[in-house]
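Only a single protein chain was left out; the remaining protein chains are all shown in position.
Which chain is which? They are A and B, in the order written, and residues in each are numbered from 1.
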């Protein structure tokens, strides 16, 4: 494991060569005020395909857990080779903060351990930095040999199919890992964030998922149905009535797929999904709803998308169950996080 | 006072807020004035509970008495999980003049015929409702008083409201009820919720309904629009929408339901999707509406324009049929899309 870690080199983001991303075929160019780069909102995305080259043991850490999403600006002088050192430093930082009297929910009178590791293979292009996983475990003061340690907090930085133009525009010594997912007490999340902010001169912000992203996820997962039963497609809206009204619509997986494939048939794009198709799919579901209830869902907000492959909530939480389709989901989230980058 | 009675008493005292506890114990009538006085303002609650148990031992009270205090509190505060409504059908004329005494005797006799170990309490509340508390046991176990079933029924009506009933005991209870009340069978009314008074008001039509009238009384302006100019221009429209909302879901405080569920088994029929429109199979799905006060939220949908008028019969069926679970199918092969309606 140790050898593996040191072998992982942090990619230099100004490397000129690199595979062309297949994910972005047609794009709307939108120039940001900074004019440094152009951020692209894609109008089509690649169809999900299965992956099995990621270590299943490491994937197990990520699957079936509800993650809170944040975006983070590029890390200055972050080295994938220094993870052991970072573990020690973050650990020392938490101890110091604890002594200052900040309540940290690691458990009373308990020791804890910080472990940084790399999840190999969770990348799409050569320029994506490898995913960094952080685990904080508690160990009782009088630990019995072999007693199970409890993970009290975990989090990971990732970049899957990051925007090449953006990454190439960064000065050297910056590593772009824009998506930060956390699970555990908020107080620890805040500590970890503050340590990263100091160490790598970066900035964290909350990442919420707008309805367009949720719709993409819904379509992506539905597309997987023939290969891996999604069991249900559930959409949830919130209408701003007094008191607020929640509406959920759970569609039979086969019928959802039939609707999706009927929309797909008309289009000839083979390995891509266009935004137009996603829009028509959602409109198809909404108008079937409207025909029955004459209620305008557009007056409210899409809050949640769930299938047995995963669920996503508009407040920025996500759970991935079907790990074989993890990459397209992370690509989408990386893209969201990158759109938040100050330029 | 055995261990089971003690456990029930502890559970009951834990549930009752301190402010109400003395009132409930007073109405219970099993403690003397002096004993009640000694318990007054005793804090914390566990201390009060310990003292209460020793007083009960002193008075030689048993499970029978403890069950009574639990029932007393439940009737006055029936907020214990979900209530389900059932409707008895095919009455004989006898049901119209059934008396409480008669009903009580028959119900107890029928249920005890069906199951040996069972403890039944029956009480009439101030509002004429009859409350039944059943603690179930079996051949090997004494009745479990910690998880009783509660039943609420108004004599001379076909409706029964039940909470805390397991599938195992359902047929026993239903048989005893039907026989005692003079009906031939009972069916699910497809109405449930946490607020039993709302379920009762919906089924027994006791909430404030608004009907079309030749001289309509103006409805109270509930939420005036902020801009007076807009209000003037739209006053008629707003009035119309408020009337439609009130006619559909009731005036002022509508019965407090938490949810409505629709199982959709209708065909997909949208323009521009010929491949799906031609299918014979339905487009299956489940739609759930949830709110802390569903009918109030739906009223808001109408008045704010989030729902179009005329209102779909699917939503107005909640009040018209007194149900919150529906299975929706297409009525016939040749009927146009807007005539789909909830089935029975």
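FYI, contacts are C-beta pairs under 8 Å (C-beta built on N, C-alpha and C of every residue); 3 or more make two chains touch, one makes a residue touch a chain.
FYI, contacts and distances are computed from a predicted model.
Undergrad: From the list "Transport protein particle component", "Polynucleotide 5'-hydroxyl-kinase GRC3", "Translation machinery-associated protein 22" or "Centromere protein O", give the UniProt name belonging to the chain omitted from this structure.
TA: Hidden chain, UniProt protein name: "Centromere protein O".
Undergrad: Sort through B:32, B:62 or B:97 and give me the one touching the missing partner chain.
TA: In the complete complex, the chain left out is touched by residue B:97.
Undergrad: For the chain left off this view, which of B:203, B:260, B:276 or B:328 is in contact with it?
TA: Result: among the candidates, B:203 touches the missing chain.
Undergrad: Can you tell me which of B:156, B:277 or B:292 touches the chain that was removed from the display?
TA: Only one of B:156, B:277 or B:292 touches the chain omitted from view, namely B:156.
Undergrad: Using the document's contact rule, name the residues of chain B that touch the chain not shown here.
TA: Residues of chain B in touch with the missing chain: 96-100, 128, 154-159, 203-205, 209, 211-214, 310, 319-320.
Undergrad: Which parts of chain A face the unshown chain closely enough to count as touching?
TA: Residues of chain A in touch with the missing chain: 33-34, 73, 76, 201-203, 342-343.
Heads up, the rule we're going with is that only the chains that are shown with their structure count from here on.
Undergrad: I'd like to verify one number: the distance from the centre of chain A to the centre of chain B, where each centre is the average of its C-alpha atoms, in whole angstrom.
TA: Chain centroid spacing, chain A to chain B, equals 43 Å.
Undergrad: What residues of chain A sit close enough to touch chain B in their complex?
TA: Touching chain B: residues 239, 241-252, 255, 258-259, 262-263, 265, 284, 287-289, 291-296, 299-300 of chain A.
Undergrad: Within their complex, state which residues of chain B touch chain A.
TA: Interface residues on chain B, with respect to chain A: 262, 264, 266, 268-270, 273, 275-276, 279, 281, 283-294, 296-298, 300-301, 304-308, 311-312, 314-315, 328, 337, 340.
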